[in-house]
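Complex shown without one protein chain; remaining protein chains in place.
Chain lettering (A, B and C) follows the sequence in which the chains are written, and residue indices restart at 1 in each chain.
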Amino acid sequence: MTTKLSNAQIAWRAAQDIADGTYVNLGIGFPEMVAQYQPPGRQAVFHTENGILNFGESPAEGHEDWDLINAGKKAVTLNAGAAFFHHADSFAMVRGGHLDVAILGAYQVAENGDLANWSTGPKGVPAVGGAMDLVHGAKRVAVITDHVTKDGKPKLVKCCTLPLTGVGCVTRVYTSLAVVDIKGRRFVLREKLPTLSLEALQAQTGAELLIDGPVADLIVPEL
Amino acid sequence: MTTKLSNAQIAWRAAQDIADGTYVNLGIGFPEMVAQYQPPGRQAVFHTENGILNFGESPAEGHEDWDLINAGKKAVTLNAGAAFFHHADSFAMVRGGHLDVAILGAYQVAENGDLANWSTGPKGVPAVGGAMDLVHGAKRVAVITDHVTKDGKPKLVKCCTLPLTGVGCVTRVYTSLAVVDIKGRRFVLREKLPTLSLEALQAQTGAELLIDGPVADLIVPEL
Amino acid sequence: MDKTIGHLAEAVAKIGDSATVMIGGFGGAGSPIELIHALIDRFHATGSPKNLTVVNNNAGNGHVGLAALIEHGMVRKLICSFPRSSDPRVFTEKYLAGEIELELVPQGTLAERIRAGGAGIPAFYTPTAYGTHLADGKVIAEFDGQPYVRERWLKADFALIKAHAGDRHGNLTYSKAARNFNPLMCMAAATTIVQVSRIVEPGEIDPEHVVTPGIFVQGVVEVPDPQQEEVLNRAGAHYP
Partner (left out) sequence: MDKTIGHLAEAVAKIGDSATVMIGGFGGAGSPIELIHALIDRFHATGSPKNLTVVNNNAGNGHVGLAALIEHGMVRKLICSFPRSSDPRVFTEKYLAGEIELELVPQGTLAERIRAGGAGIPAFYTPTAYGTHLADGKVIAEFDGQPYVRERWLKADFALIKAHAGDRHGNLTYSKAARNFNPLMCMAAATTIVQVSRIVEPGEIDPEHVVTPGIFVQGVVEVPDPQQEEVLNRAGAHYP
């Protein structure tokens, strides 16, 4: 019996909401997995902010071209119809509202849509990359994340306590337990694991989960 | 005996100050003549703000390609090493300080470097084109012009009375009678026709001509 | 993904009354004459679209393309830098009669405002037009001791663009100086419709040579032998 989704399963669930022909940016790391789970017959166009549209899978080891990398600096390949462009054009795509969806990781998401995903505080070397740009402009900014931190604290919170990446930018959160929309500065529950009670879910969530319409079962295949 | 230079001769004189390898924008109309009088062994690179660097002469009649035009919408050709680019990149070249010199026509130039060359007043249809952009950014903004208007009024003036194109932007004026620099918000005479007295020149000039160093004879071949 | 559209009429079918429409081209080069004429055809048939705000460097020449659009009374306002041409009668007469509004913008500022619209930059500062009538009423600020004029982005509901080759993803190349405003306008419109001389397979345009990536394009229609404004005008053409 599933008690929580794996990262692959969260990525799979997020991938189901990506229509054919959608322009998508996947954040570095965990969000990159979403590309693997596109439903048959759908083909999104993936954007990487370092300057490629319509890149494809990773090349076989030993066949990397180090001029052909994604924002995570991993080697990629190209699909037919790809294009290269410089960073200013690339972030024009991001900031100018041309991407349909950006899917990002998170340390915390607040019920007003605030996102914290770039810094865990003043210690160490700060690094932001394209995170603060990606939360602006995409028509839809979704987050994929475990529902709670490694030590069991809620990641869906009333107010972010970590340094913000963007203000009021997140519209949907896919977690290991649920799918939650952000609407009118509130969390609205859309789907939850069928084995999980609403009370148990609420107990692991840092702000109230509103019910506004049906709550579907979150059913994801074994992967 | 030359009493005033022809437009071709003014253009010739301006061309002598263009070094080899200089990036040059020539205003529409009369300034375009400057390109014909480059001294042997020198080759400037001409920029046209509609998006070509290193264009060449006009094609023979009947051989025009109407996708290959200059800012005056006349057909041109390309030199080896030419490049096409869009308008934002083209005006980045202009505004960003990448052109070595822009040579423009004028209705009036003031002793403080103000230029009026786009509008003769509120009548008719106003049209500005790239004039206001070209006066900013080029390392040197030169004007070529008759010394006086058709009805004998000075074009080098104390203050422009016509609508301004740019403020304090002109650095040198080549006229039908003289070469005048603008330095410290004053006209400084550099060259004049040898047959013309300083008094006669001053009488046709709307602000004082300073003498600061030698005044050379303005000698231009018959063209 | 297939952004190709079969017919010119279909390509311009969604442009409504009072829309803001960017029209590509600098003079005739890059001007989507066939798309403009399809829009005029629709106006003849249905009375729409009208009251358009049009963004173009110029105001048309002769009696074809943009000049014909203006001549048919479809344009309420023009945002442009140089409303003169060898034959500007159509615009001039309407302007002097007070039948069309003009927002005059320096050419480089026009290009940069359109780019800003496409790039999500709501405003920027430029030295251009400082101290001139065209800066009247605008915010002025000093940076490093120099004065600059604040300019706003420019966006549109639609862009009508002429390109050379295009694939069904919307990737585009242009022909020579017909590039001009066109890649910028593709970025700045909610819906960008492009006429291309040739539709090619995805991948036929080398990814290094794509000038407008498909993300900026919503529709592509093939017009194999596009007309040139200059040639039409030399022949004294009127549309329709």
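Following the convention adopted for this analysis, a contact is a pair of C-beta atoms (placed from the backbone, for glycine too) under 8 Å apart; a residue touches a chain by one contact, two chains touch by 3 or more.
Keep in mind the model is a prediction, meaning the values are calculated, not measured.
Asker: From the touch rule at the top of the page, work out which displayed chains the omitted chain touches.
Answerer: Across the whole assembly, the hidden chain touches A, B, C.
Asker: Give the residue, chosen from B:Ala88, B:Ala142 or B:Val157, that touches the chain omitted from the document.
Answerer: B:Ala88
Asker: Where the complex has a chain not shown, which of A:Asp20, A:Asp65 or A:Asp212 is the residue touching it?
Answerer: Missing-chain contact among the listed residues: A:Asp65.
Asker: Determine which one of A:Pro31, A:Gly81 or A:Gly137 touches the chain that has been left out.
Answerer: The one listed residue touching the chain not shown is A:Gly137.
Asker: Name, in rising order, the residues on subunit C that touch the hidden chain in the full complex.
Answerer: 112, 116, 119-127, 141, 143-144, 146, 148, 152, 173-174, 176, 207-209
Asker: Can you list, in ascending order, the subunit B residues touching the missing chain?
Answerer: The list for subunit B reads 20-21, 23, 43, 45, 47, 52-54, 78-85, 88-89, 91-99, 136-137.
Asker: Applying the definition given at the start, please give the residues of subunit A touching the unseen chain.
Answerer: The missing chain touches subunit A at positions 48-52, 64-69, 73, 84-88, 90-91, 94-95, 114, 119, 124-133, 136-137, 163-167.
Everything that follows uses one rule, which is that only the chains that are shown with their structure count from here on.
Asker: What chain pair shows the greatest number of contacts?
Answerer: After counting contacts between each pair of chains, the winner is B-C.
Asker: Taking each chain's centre as its mean C-alpha position, how far apart are subunit A and subunit B in Å?
Answerer: The mean C-alpha positions of subunit A and subunit B differ by 56 Å.
Asker: Just curious, how far off is subunit C from subunit B if you go by their C-alpha centres, in Å?
Answerer: Chain centres of subunit B and subunit C, defined by C-alpha means, are spaced 30 Å apart.
Asker: If you average the CA atoms of subunit A and of subunit C, how many Å lie between those two points?
Answerer: Each chain's C-alpha centroid was found; their separation is 36 Å.
Asker: Spell out, as numbers or ranges, the residues of subunit C touching 2 or more other chains.
Answerer: Those would be 115.
Asker: Would you pick out the residues of subunit A that each touch at least 2 other chains?
Answerer: Within subunit A, no residue touches at least two other chains.
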